[in-house]
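Single-structure report; data block below.
With one protein chain withheld, the remaining protein chains of the complex are depicted in position.
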Amino acid sequence: MTLEFLLASAIGVLVAGGIYLSLRARTFQVVLGLTLFSYAVNLFLFASGRLTINRPPILQKGVTEYADPLPQALVLTAIVITFGMTALAVVLSLRSFLETGSDQVDGNECAGDEDEGPDLNAGPRA
Amino acid sequence: MSIASHFAIAPVVIPALAAPFALLVMRRRRWLGVGISFASCAAMLAVALLLLRAASDGTIRTYELGEWPAPFGIVLVVDRLAAIMLTLAATLSLIALLHAVIARSDRKGWHFHPMFQFQLMGLNGAFLTGDLFNLFVFFEVLLIASYGLMLHGQGPARLKAGVQYVIVNIVGSSLFLIALGLLYALTGTLNMADMGLRVAEIPIADQGLLRVAALLLASVFALKAAIVPLHLWLPRTYAVSTPAVAALFAIMTKVGVYAMIRVIPQIFGDDAGAAAWVPAPYLLPAAMLTAIVGFGGVFVARELSEQAAYAVIGSTGTLMIAVAGWQPDTLGAAIYYLVHSTLAGATLFLVADAVARRRASYADRATPGPLFQDRQLVAVLFMGAAIAATGLPPLSGFIGKLLILRSVADVPSWGWAWGTILGTTLIGVIGFARTGSAIFWNETEASARAQLPQVSRADLLAPAIALALLAALSIGAGPVTDYGHAAARQALDSASTARAVLGGH
Partner (left out) sequence: MALELTLYTLVFLPFLAALLITTVSARSMAWHSGLAASGSALGLAIVLSLAGRVLDGEVLGISAPWVPALGLDFSLMVDPLGLLFALMILGIGLLVVIFGHFYLAPSEATGRFFASLMLFQGAMLGIAISGNVLLLLVFWELTSLSSFLLIGFWKHKAEARQGARMALAVTGGGGLVLIAGMVLLGSVAGSFDLATILQRADIVQASPLYPVMLILILIGCFTKSAQFPFHFWLPHAMAAPTPVSAYLHSATMVKAGVFLLARFWPVLSGTELYTAIVSSVGLITMLFGAWVALFRHDLKSILAYSTISQLGLLVMLLGFSIKMAAVGAVLHIINHAAFKAALFMSAGIVDHETGTRDIRKLGGLGKVMPVTALVATLAAASMAGLPPLGGFISKEMMLDETLHVGLFGQPWLVPIVATLAAALSVAYSLRFAAHLFFGKPRDAQAHAKAHDPAAGMWGSPAFLVALAVLLGLIPMTLVGPLVTAAASAVLGETAPPLGLALWHGVNPALGMSVVAVAAGTLIVWQHSRVLRAYEGLRHLDAKHLFEQTLSIADKRVRKLIVAIHAPSLQRMLLAAFAVVVLFIAEGAVRGSGSLTGTRAGQPASVMAIVAWGLLIAATVAVVLEHRQRFLVLVYVSVIGLVIALAFVHLSAPDLALTQISVEVVTILLLLLALNLLPKRPPQLSGNGRRLRDAALALLGGFGVGGAAWAMLTRPANNPISGYHVANSYTGGGGTNIVNVTLVDFRGFDTLGEIIVLGIAGLAIYALLDTAARGAAGARLGTWQEDMPHSPERHPMMFVMATRILLPLVLAAGIYIFLRGHNQPGGGFIAALVIAIAFLLQYLASGFDWTDARRKVGEHLLIASGVLVAVATGLGSLVFGANFLTSSFGYFHVPLVGEVELATAMLFDVGVLCVVFGAVMQALAQLSHIAQRAARAHAANLAVRQEDGK
């Protein structure tokens, strides 16, 4: 087995898990799904620089070959941004639960507000 | 180097400074924060106009950040199209800000003004950057700022819609990163112009991968632009947002469209082999569906804010019908209509708010209610907004649609395009006529006695200004369309852009 295969397959598995979880009905599971998905994405972006062993991109005398530093910088940025987004998503879903008493995201629990809508000569909203 | 040479960075730096300052002073001196916010927007408009004039001679100005030469560093690119978008964003921001302050909606929660400024920073950065990863970063900035703004004022409806809006966009961003990874792996660069040159060298064996990247990228932008079937997030999000915010969001979907106009000709043009113009065949049908769904929503909407949200979708559809042609004429028409539809969408949200503020519990629902304050005046504004949104004369929408009709007459399936555009216009007209007549004409005796709030007329200022701009856009359509067509030709001429960006390298 090659490193490339390990990484590619790991990415695949993470993506699959991420997609499956993010299609669940409750916020926590969805957040989990996003977490897995973003792991995969970060690895993918990292992989765009191909894989190199024992050549960290830190300049040393006499070393000419280094791992591609650019994808690493990109991934670092991506990790940070993803972290910010995830944090916000977590807090938001928590807050939304606290406000509405439901952490469903499949729209089922708010079937009530999806009626035909007030018809054109109905009275004021209660 | 004169200070003028640094104008390119100003649209990003100004709000990036204004936001933290506003944040620092807001807690103690509100008015100072508001002042900073206004000053910043005004400054942005001034700079944008300067850039607009500078770009009018056809030269493409670049700005290499940190003096690192392109393609190795990040470079900003100011061409006609970018200048147009900057001007549009700054103008819209002033209108939205004005309404927020007049309607006092900026007080209904934390950090309105800092968020507002960060939002603009994100927008301007996205319009300016010539680097694909940097575009991603600015997308994130404008998105997370939009989360903040969208949630401004909170309440269950917003929080619920917010969760969906945020998560959908997080997924979108992840896809963007996948596409980026593929593109870097294939081309070894991040600079769009450079990428455009390097795709030509990609061997046949790798072009399938390139095609995947192109399609992923296109679908990310389609998600931002809310093109069917990736539009599902929009209606609720926009309808529940604070009206001033929703008005500003009118430009958010256009960012997606802009990104397509920027990226596809530049990177996936004729040289891209299997990936050349790759999303094109899917774009036209999707655009027509979008127009139909959007104006279908306008036709059946029960609330003005809901109607406005669907009108935004519909206008994007109409816009994309033109974009999907990828010809100088169609793209020129698209750019004019883009400017128009952004302002028109914003106006709808603002008028909806003016109605809601006056009708108490009846809000902006299309039901006969009591005779409310300045009904005549608001009715005129609404009619204006509706005329603009549906594209009837005398406002700029009519010219925009004529331009689109004429320009797409050369594409193979023009009959369908024409049918869609005119048909959706009709159902849009009927939809607005019915909501309008229900709210402004019909009145129930029973409700006539209802207690209504006293609202100052000041909140009609912002929509009035927007309408005035639309009228100006119609009267001055000559020069504007000329500029737009020039911008389109420039955007399609990837070679000269590449020359300008990469220069000697």
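Here the chain labels run A and B in written order, and each chain numbers its own residues starting at 1.
Basically, contacts are C-beta pairs under 8 Å (C-beta built on N, C-alpha and C of every residue); 3 or more make two chains touch, one makes a residue touch a chain.
Computed from a predicted model, the values in this text were never measured in an experiment.
**Student:** Identify the residue among B:L120, B:L151 or B:L492 that touches the chain left out of the display.
**Tutor:** Result: among the candidates, B:L151 touches the missing chain.
**Student:** Which of B:F118, B:W326 or B:F349 touches the chain that is not shown?
**Tutor:** That would be B:F118, which touches the missing chain.
**Student:** Touching the missing chain, which residues of subunit A?
**Tutor:** Counting over the whole complex, subunit A touches the hidden chain at residues 1-32, 35-36, 39-40, 42-44, 46-60, 66-77, 79-81, 83-88, 90-95, 97-101, 103, 105-108, 110, 114, 116-117.
Just so we're on the same page, only the chains that are shown with their structure count from here on.
**Student:** Could you state the distance in Å from the CA-based centre of subunit A to that of subunit B?
**Tutor:** Taking the mean C-alpha position of each chain, the two centres sit 25 Å apart.
**Student:** If you look only at subunit A, which of its residues touch subunit B in the complex?
**Tutor:** 22, 27, 30, 34, 37-38, 41-42, 44-45, 47-50, 70-71, 74, 77-78, 81-82, 84-86, 88-89, 92-93, 95-96, 99-100, 105, 110, 117-125
**Student:** For the complex, give me every residue of subunit B touching subunit A.
**Tutor:** Within the complex, subunit B contacts subunit A at residues 133, 137, 140, 144, 147, 151, 154-156, 159-160, 162-164, 166-167, 170-171, 173-174, 177-178, 180-182, 184-185, 190, 302-303, 360-363, 365-369, 434, 438, 442, 444, 446-447, 450.
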